[in-house]
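Yeah, one chain of the complex is gone here, protein chain that is, but the others are all in their spots.
Entry: chain A
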Amino acid sequence: MGLFSSNKIDTPPDKNKRQICWDSRDKFFQCLTTNNIDNSLDPKQRDNVELNCGELRNDFKNKCVASWFKYFQEKRYNDIQRERYIRKLEAEGAQELPFKLAPPKKN
């Protein structure tokens, strides 16, 4: 136990730290959006990210644990793609299902 609790990585971020991490993430992502960068982990975009949002990226990296840093960027790209796909389907005339994915109500 001593090994784990003394290790910085093994104590999970508390509420305060989480909020700090999320805030720095939001700022970084905001910058990515203004610069039209979808996938900030894409090696081709590395220079672009570094040039435009480098400082915010470093801030984000420092305030979040490494796994979160990676996860949030992956998630953002996934969400963007998903959103795009939904919009594409809607443009093709697809309709949203009129119910949530929950068991039907019996009367």
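We take it that a residue touches a chain if its C-beta (ideal position, glycine included) is under 8 Å from a C-beta of that chain, and two chains touch if they have at least 3 such contacts; residues count from 1.
Rule of thumb we're sticking to: contacts and distances are computed from a predicted model.
Chemist: For the chain that's not shown, choose its UniProt protein name out of "Cell cycle checkpoint control protein", "NADH dehydrogenase [ubiquinone] 1 alpha subcomplex subunit 6", "Protein Sco1p, mitochondrial" or "non-specific serine/threonine protein kinase".
Modeler: Missing chain, per its UniProt entry: "Protein Sco1p, mitochondrial".
Chemist: Touching the hidden chain in the full complex, which residues of chain A are there? Just list them.
Modeler: 1, 3-5, 7, 9-15, 18, 22, 65-68, 71-72, 75, 100-102, 106-107
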